[in-house]
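A single protein chain has been omitted from the complex, and every remaining protein chain is retained in its original position.
Presenting chain A:
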Amino acid sequence: MLELKSISKYYNPGTVNETCLFDQFSMKIGDEEFVSVVGSNGSGKTSMLNIICGSIPIEQGQIILDDKDISNLKEYKRQQIIGRVYQNPAMGTCPNMTILENMSLADNKGKPFNLKLGTNKKRIDFYRESLRELNLGLEDKLEVKVGSLSGGQRQAMALLMSTLTSIRFLILDEHTAALDPKTAEIIMELTDKIVKEKRLTTIMVTHNLRYAAEYGNRLIMMHQGEAIVDKAGKDKTEIKMESILEKFNQISIECGN
């Protein structure tokens, strides 16, 4: 279980531009929950992910993972048990390394980076099988540099790579936002399949209200640093696109968007 305990986060503290994003924000995320987070720009969705991963510091509060306080743990140490996919497909892969080398890098997560050979030849068949499940033909391009793949192919690889080793939970940061509608659909279905297969605890930030309603078993709508909608289980499945959209329009009007 992941718990955010009375988190306070200010931007530009101590200056005239000081803005308060979170004031005593708390949230609990249970094991094997697939949480979709929606909200307007500046509502604190991505900041919440950054706070969990340790990419940005917090002024107050605690982040507790399985009864352990990880608030003071460095970003790279927290990432040892977290998988993360970014909005920008370029963030999840190394463009100048081949597909095989990228897969090997991801497979070595959590292991010491010593003088053993970077690519374990015995694992190549496994990589090929994992890539085949993406249905993008990448299994035949192991020696191709990732930089020459399309955004969708790279995002599919980023998703696969972030879940290749066993992780405590998965963070998806608007991971379909930079893709065309059809590719976004493919990546979203793939995400759902991987999350269900590996029974991953997942937090997905998205601007696509339909994905938020359709996928996952909990829905949160953020507004000005607070969760104004939080539906899980049966409540979530009964929720209609229209009602989310209505609520979303309401908060957007308040902000003057």
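Note that contacts are C-beta pairs under 8 Å (C-beta built on N, C-alpha and C of every residue); 3 or more make two chains touch, one makes a residue touch a chain; residues count from 1.
FYI, contacts and distances are computed from a predicted model.
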item	value
Hidden subunit of the complex - UniProt protein name among "Glycosyltransferase", "HEAT repeat domain-containing protein", "ABC transporter permease" or "PTS EIIA type-4 domain-containing protein"	"ABC transporter permease"
Residue of A:Lys68, A:Lys111 or A:Lys182 touching the missing chain in the full complex	A:Lys111
Option touching the unshown chain, where A:Ser130, A:Ser162, A:Thr176 or A:Thr202 are the choices	A:Ser162
From A:Gly92, A:Gly152 or A:Gly225, residue that would touch the chain that is not displayed	A:Gly92
Contacts of chain A with the absent chain, listed as residue ranges	74-77, 79-81, 83-84, 86, 90-97, 101, 104-106, 108-119, 162
